[in-house]
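Shown here: the complex without one of its protein chains, the others still in place.
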Amino acid sequence: MTQLKLNCDLGEAYGVWHLGDDEPIMPLIDQANIACGFHAGDSSTMLKTLKLARANKVEIGAHPSYPDRVGFGRRSMRIAPEDLYNDVLYQTAALTGMAATLNIRVSYIKPHGALYHDMLSQSVTFGALLQAAKDCALKLMVPAGATTQFMQEQAANEGVELIFEAFADRRYTKHKTLLPRAEPGAVLSKCEMLEQARRLITDSCVISDCGTPIELRADTLCVHGDSPSALAALQEIRCLVNACVD
Amino acid sequence: MTQLKLNCDLGEAYGVWHLGDDEPIMPLIDQANIACGFHAGDSSTMLKTLKLARANKVEIGAHPSYPDRVGFGRRSMRIAPEDLYNDVLYQTAALTGMAATLNIRVSYIKPHGALYHDMLSQSVTFGALLQAAKDCALKLMVPAGATTQFMQEQAANEGVELIFEAFADRRYTKHKTLLPRAEPGAVLSKCEMLEQARRLITDSCVISDCGTPIELRADTLCVHGDSPSALAALQEIRCLVNACVD
Amino acid sequence: MTQLKLNCDLGEAYGVWHLGDDEPIMPLIDQANIACGFHAGDSSTMLKTLKLARANKVEIGAHPSYPDRVGFGRRSMRIAPEDLYNDVLYQTAALTGMAATLNIRVSYIKPHGALYHDMLSQSVTFGALLQAAKDCALKLMVPAGATTQFMQEQAANEGVELIFEAFADRRYTKHKTLLPRAEPGAVLSKCEMLEQARRLITDSCVISDCGTPIELRADTLCVHGDSPSALAALQEIRCLVNACVD
Partner (left out) sequence: MTQLKLNCDLGEAYGVWHLGDDEPIMPLIDQANIACGFHAGDSSTMLKTLKLARANKVEIGAHPSYPDRVGFGRRSMRIAPEDLYNDVLYQTAALTGMAATLNIRVSYIKPHGALYHDMLSQSVTFGALLQAAKDCALKLMVPAGATTQFMQEQAANEGVELIFEAFADRRYTKHKTLLPRAEPGAVLSKCEMLEQARRLITDSCVISDCGTPIELRADTLCVHGDSPSALAALQEIRCLVNACVD
């Protein structure tokens, strides 16, 4: 049985603008992906979120993005790989250095939004991220599924350790890719999500959109808690994970 | 005789926009104050400037600013001390972490522009900078002169080492402050500048606007090289410093 | 009896980040001060807010700010008057031109945050705003009170019409200035606020912090609706105003 961790995107406020319920979420997760200022997160939000992670002994990941605050990093940008590498380095370094003043450390990079998606289809983008992770001596969080083998080989070449994540609330195709959001049934109901989480925890598998089980080996489960119902579901997933440990 | 170092603001390009002649300047100086993205310097410029400093074995300082790119950090902003501390931390951490990937390190912080000036008149601003330097385990570069004693006491309390700098090209008052730029004679001619540099190097003093010599103990001399004539003057100052060492 | 209008700051979302309850507030007010992108408000938020104002036949004001999004325009910046003029012009022009595509027009400028406050103490700042209002052929909204006479004279010289506003929820001193927020009693309770609104509507006066009534001639009342209780209070103020008209 896999000991799955739970990870969540946090620190996504900006200036006076709030986003997400970081306080109640942090105690429920194992890994916090913290925004680094390019899509969300100003310096004050970053330090506050780092302190919250420290108080809850949560592992910390840098959550870098394309430089697109007004678009929340959700819009693909055609950036030269070396500039992308530099942008990821800048963001990761900022978070890492701030964490160091609190005597805690960042242990991985998880790309945000469009950058995360582009990493799956553009090998130069994945290469830039691998290089950044390598040069920062950090792990890289990527999706479990269709690209697992390719990514593992590339990462092994660079000596970078990958963390594979699965999504609790999204339907997978039989090809181990996410069913696009626009498709019917792409986003799971709370009930389906809990069932998928249970399967991932106990059997390392999910039921694809074809109705057949497919194997999905993941180290961590990406969760959300940005609404009262999402928070309630997250609490149940936490219980599922804890029960498996015992 | 004081072994003065030479420091200069570098890495102040942004995107396609150039500024300064970093390449010819870098070999002539001992300490490079590198912009960290808030008033100038994008991630690519920062990495390039760090590499140039490494190639020339130049000591590196973080050069953080108020968050004001269009104003080049020259406009005072009334920022809460804790937010200022966070902003300085963010910028310094970004540069420090990028430097670490090149196996070099940042050794001091020199505030930029309006932040530098506000540090002299606002004790909370100086306090925030001291705290940032302390928490990053870096020295803090400040002006030699009227505020030396106050700053030394405050820094000693925090256990922060200060680097005192003098200005080669600016006239000092008898109170060891800079004559405001608007005043006649405030900016020295090349000839006067070289004379002032010579006195600082050999006698730790300058001639004030009253015509009398005043003592000014500095560790480093702030220089500019952003025009052909400025670069020529910088080369002469470099020769003066080198001559004194021998 | 004065026919007071109600004005409110709206359109202060940014990208994915929400702020304020524009939809329920808009029908209750007469004048919407719409953010123009420098402290809040991206192009999509601006157009959406303009459409909401049009649907509710609400008068529109440009709500320009210092260029400080992360600080929400609440931090004073020492900007040269000509650059400030240009920044105000840019923001006002952007909103005005967007409104024109909807066949509606902007009728006044109300400075935001720190810019609003600096206008009261810095005559060059007020001058830059007056000039911008003049060149855009718009009115300028300013506080009623201590500075009324000075502002009226300056505005008359420039041929700019002023709109004077009072604050429903803030205590005034006998000098017709706002009691600073830090002082006890500076922010009124809901009950006190409604009483102050009633007096402003019926008697053009408020009770100062000394307990004596002072005259305060205002054209419009600045209101907030950014919480359920604030919205409820706003509805009551709307009723007060409507009752006075009948």
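Labels for the chains are A, B and C, by order of writing; each one numbers its residues from 1.
FYI, a contact is a pair of C-beta atoms (placed from the backbone, for glycine too) under 8 Å apart; a residue touches a chain by one contact, two chains touch by 3 or more.
All of these numbers come straight from a predicted model, not from anything done at the bench.
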Original post:
Touching the left-out chain: which of C:98, C:115 or C:241?
Top reply: C:98
Original post:
Out of B:51, B:69 or B:224, which is the one that touches the chain we can't see?
Top reply: B:69
Subject >> Residue among C:56, C:86, C:123 or C:235 touching the omitted chain >> reply: C:86
**OP:** Using the definition of touch stated at the top, determine which of A:56, A:76, A:122 or A:173 touches the missing chain.
**Re:** A:76
**OP:** State which residues belonging to chain A touch the missing partner chain.
**Re:** 67-68, 70-71, 75-79, 83, 114
Subject >> Residues from chain B at the interface with the omitted partner, ascending >> reply: 13-19, 42, 69-72
Subject >> Missing-partner contacts on chain C, residue numbers >> reply: 37, 42-44, 46-47, 82-83, 86-87, 89-98, 100-101, 135-136
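Simple rule for what comes next: only the chains that are shown with their structure count from here on.
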**OP:** With chain centres taken as the means of their Cα atoms, state the distance from chain A to chain C in Å.
**Re:** 42
**OP:** Spell out, as numbers or ranges, the residues of chain A touching 2 or more other chains.
**Re:** 42
